[in-house]
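Yeah, one chain of the complex is gone here, protein chain that is, but the others are all in their spots.
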Amino acid sequence: MDFAYTPKVDELRAAARRFLDEEVIPVESRYQREKAEIPMWETPPVIDELKVKARERGLWNLFLPAHREGLTNLEYAPIAEITGRSPWIMPEALNCSAPDTGNMELLHHYATDAVRDRWLPPLLDGQIRSVYGMTEPDVASSDARNISTRIDIDGDDFVINGRKWWSSGAMSPRCKVAIVMGLSNPDGPRHQQQSMVVVPMDTPGIEIVRSTSVFGYADSGHGGHAEVVYRDVRVPRENLLGELHGGFAMSQARLGPGRIHHAMRLIGMAERAFDLMCERSLERFPFGKPIAEQGVFQDWVAEARMRIEQVRLLVLKTAWLMDTVGNKGAAVEISAIKVAAPQMATWVIDHAIQAHGGMGVSQDTPLAEMYEQARMLRLADGPDEVHKMSLARRELKRYRAATA
Amino acid sequence: MDFAYTPKVDELRAAARRFLDEEVIPVESRYQREKAEIPMWETPPVIDELKVKARERGLWNLFLPAHREGLTNLEYAPIAEITGRSPWIMPEALNCSAPDTGNMELLHHYATDAVRDRWLPPLLDGQIRSVYGMTEPDVASSDARNISTRIDIDGDDFVINGRKWWSSGAMSPRCKVAIVMGLSNPDGPRHQQQSMVVVPMDTPGIEIVRSTSVFGYADSGHGGHAEVVYRDVRVPRENLLGELHGGFAMSQARLGPGRIHHAMRLIGMAERAFDLMCERSLERFPFGKPIAEQGVFQDWVAEARMRIEQVRLLVLKTAWLMDTVGNKGAAVEISAIKVAAPQMATWVIDHAIQAHGGMGVSQDTPLAEMYEQARMLRLADGPDEVHKMSLARRELKRYRAATA
Amino acid sequence: MDFAYTPKVDELRAAARRFLDEEVIPVESRYQREKAEIPMWETPPVIDELKVKARERGLWNLFLPAHREGLTNLEYAPIAEITGRSPWIMPEALNCSAPDTGNMELLHHYATDAVRDRWLPPLLDGQIRSVYGMTEPDVASSDARNISTRIDIDGDDFVINGRKWWSSGAMSPRCKVAIVMGLSNPDGPRHQQQSMVVVPMDTPGIEIVRSTSVFGYADSGHGGHAEVVYRDVRVPRENLLGELHGGFAMSQARLGPGRIHHAMRLIGMAERAFDLMCERSLERFPFGKPIAEQGVFQDWVAEARMRIEQVRLLVLKTAWLMDTVGNKGAAVEISAIKVAAPQMATWVIDHAIQAHGGMGVSQDTPLAEMYEQARMLRLADGPDEVHKMSLARRELKRYRAATA
Partner (left out) sequence: MDFAYTPKVDELRAAARRFLDEEVIPVESRYQREKAEIPMWETPPVIDELKVKARERGLWNLFLPAHREGLTNLEYAPIAEITGRSPWIMPEALNCSAPDTGNMELLHHYATDAVRDRWLPPLLDGQIRSVYGMTEPDVASSDARNISTRIDIDGDDFVINGRKWWSSGAMSPRCKVAIVMGLSNPDGPRHQQQSMVVVPMDTPGIEIVRSTSVFGYADSGHGGHAEVVYRDVRVPRENLLGELHGGFAMSQARLGPGRIHHAMRLIGMAERAFDLMCERSLERFPFGKPIAEQGVFQDWVAEARMRIEQVRLLVLKTAWLMDTVGNKGAAVEISAIKVAAPQMATWVIDHAIQAHGGMGVSQDTPLAEMYEQARMLRLADGPDEVHKMSLARRELKRYRAATA
């Protein structure tokens, strides 16, 4: 285990941190103001300005291993952490926000030349956004085998029928393309039933029904979380990603790096909450002494620091494993960080809220909205319980083998 | 300790439950729809229809001991629990919602005849709403002695200057009157520094600045949570409530019943969440068997049931103590339910959310918004930590006396 | 729900409390000293002295509904709580200690006249002790159906073969009789497979193998926890309790009151720990102020008080339900207190230990040994998880019926 940051990474971290402090934090209130003024689902103009600045500073598409200098998962992780400190602005400003990152990787690796040439450049340029159509309202889709959207072959076309929700970003007018997973081979072997296809959002038969909110937040600046109906949506066969019926494996491959990104951004959120809570604690004097000197608060500070440090090390180890032995070898750890990071982040942010009193739940700090993001990640991509079960089974297998 | 429900209470409970099931639950989606369509801060029309129906059924102003049959705290408690099952609709439909209930009690007991006659009848009639101006943004107001709004005597008038926030309901056009607490005697003895005055909302000098949200929710149907500036706001001396400089004692007296109401409504919310989670668990089959048969979920059900039962008994005991030995004799218990009820409710609702997957955080169930309500109550009227400290000090006093 | 203590109960409570304070607490160190000096497994002489005194004060066999004044479960509960404050001495001094209480009830209700006349009087007199042979080392006996000890009918006799452990008290030379549960009808319907028989401890074929300890404690003053082998142990048919193959129902009936007793004694232990922790907190001054004034400690005090009160109310409600609607109607609550009481008690005692520093884990306070007792009760009579599962299933049944 070697988690040392190389000089290259240290430089990027410093650059990212400067960008955060100089450009991002100062415009957070402007972002909120613009979001309230523009038509719902549109992108606040400040984002586009930041994109230009980020690109000038070389902070662009860093998530992509194939990009420029090619960061490994371990190298990108600390950058992702920094972006999490301003989670609605900085990831997008660096063109490193979900679900586009995972979608770009899928297009890069698995699209046909024609499809890749059509969609990857504008995504890499940050001109358009994309959506990942996986979760469905009518089934327990934490078990991918339950997915019921159909992708049928009809001559030279695929025909898609089904209903997806939590299609994050799809409400945005900038969202131009979807990657949709569906059942192409219902009677095939267990992990050979699904395919993934690329679907332009203006294809006839796509209906965007509504957006679901997360607690009271619409996430409108990021295009919300759409419910999308596909009715006889027809795309040519070249729009297939990878192998026919090979969707399950691609969806799993997509998960690994995404988990690192989410987990590191959650650590960034937790660090931001930690800062806010410590700063606040020095300014408020209920009952005659600053909150910072009250025993219960100090206990929170210590617990928060211990939890953050532990999760960060676990995520870095996971990234290092993915880089050295691959996603398979890191399977236990990938499950573990899926659970441990949001657990930690909700704990830290919730206590930061509590330390702020009424202000903590309001729009006057980023805490309440951060809480919502972290809480959602205990559900997104399968509830914690599913990942713990899978982690446990993997662990128990070792003993089963030993006793057999 | 005798918590048995009298026949009168059993009848009212049955009537309240019928009203909930027949009239309230069926219009919950209509309420949400209307709220989205009407101008922000207005009251959805369905509420007014329900008020008429509730009144016809004799379910009106039940909170008020002085009212009609005169329910005790213990008798009203189970009614409050039932209203908590639909917390945005049913309390208001029964004219039993905060902060109006506490305000009506203050007016009833402490207002001069003129002021009482002016404001109490329309409040008892549900024609207008009221606001309670206590919390302030600039100080740690969980310690009431920190309050900095000034109430100065000037001839025959009081002159009010200060800034309040979390003035719940004040954004509503129906909100016509405020009860404001402020510093009238800054150099007086510790609990003789504050006064309470009645302030019509159309008095010159009142500016409603904005509303704070709670986790992304505006609580628009209830008039939000306003930040209100008072600049040289002038009211006649007859608008004083109770004794001059006697505000602190009244604010404490106001708390007792309010805590019972909040706690019981939280139990109602938890029971609703429990129902939703159990029902859902029978309908979803991830990994081949219903959620209801999965061990971790059963553990949640058992924990939830144990927690709900214990808190309910504690609240009933507190109500019984208040009825029999008064607020002072129930001081430890009043602090305890302030902490225990939201703790329990957030736990139960959070697990119900988790059992619903993505749907749980969305607008498709009442769970996420209930969570927000319960979470806010860990802060409203002082953070948990303050109440635990005060409970502990009271307990330790017994031992201090013994060793002295 | 009427939990009010009658004057009779108030008198008994006062008497029990006086006995605790005047006779029991003062001899606790003598009890420990004697235990260290006498041969292992014998009863410290101070116990016999206390028995005489308790009897003189009318504090004798109070657990037994059929006894004298006949206390209900609700009436006996507060007495059991007081005995729990000195759990190794006071229950036995009042002839109210497990497993004798449950065994006496079984003998009272289900033994043939001859067997009852032989064993009940000396037990009621506190001259001998008894054992309950239920748990087995080789099976998961939290599911009673797994019990494998055989009770075969052979002419006019029963012949017992099997191995029991956690036969509490059996190491004591005073232990003269066992009630043994075993398989008499292995192919019968599910709850008609077991019988219970009375077995004198001097019957040939009984071998006491060893005692198991709990954490490091031998529980030697109470006769330890024996592992007992039964090899062709023969008793006459009149030694049957109740119906042939009716053991399961009797074992369930035995549980209800036992749960109340255990739970209330745990509350007594928690109150004792609470006292010790609060007293200690006023005497120690690390870092310049008493522990009592440190925020984290105050948080523990508040949490402890809230938890104790809630569990006590839940147990009283359970006792009241058992008295009014019977064990069946109290099934959810009986499961709940089995889990909630030890959970609460281990929490409170563990924090009291922590507040004592090194002294807390040593023999200088009763805390460490109390912790062990409370911890064992999360396992005794089935681990918590089994009871939570059964509670959950009962709850879910309501919803299942509704949706069917």
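Order of writing sets the chain letters: A, B and C. Residues in each chain are counted from 1.
Just so we're on the same page, contacts are C-beta pairs under 8 Å (C-beta built on N, C-alpha and C of every residue); 3 or more make two chains touch, one makes a residue touch a chain.
Note that this is a predicted model, so its numbers are computed, not measured.
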Absent-chain contact - pick from C:Val214, C:Met250, C:Ala273 or C:Val311: C:Val214
Residue among A:Glu28, A:Asp299 or A:Asp364 touching the omitted chain: A:Asp299
From C:Val159, C:Ile208 or C:Val386, residue that would touch the chain that is not displayed: C:Val386
Footprint left on chain C by the chain that the document does not show: 135, 137, 140, 142-143, 146, 165-166, 212-218, 225, 284-287, 294, 296-297, 353-354, 357-364, 368-369, 371-372, 375-376, 378-380, 383-386
Contact set of chain A toward the excluded chain (per top definition): 1-4, 275, 278-279, 281-283, 292, 295, 297-299, 301-303, 305-306, 309-311, 313-314, 316-317, 332-333, 335-336, 339-340, 385, 387-389, 391-393, 395-396, 398-400, 402-403
Where the missing chain touches chain B, by residue: 294-299
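The working rule: only the chains that are shown with their structure count from here on.
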Distance from chain B to chain A - Cα centre to Cα centre, in angstrom: 37
Gap in Å, rounded to a whole number, between the CA centres of chain C and chain A: 53
Junction residues of chain B - those touching two or more other chains: 297, 385
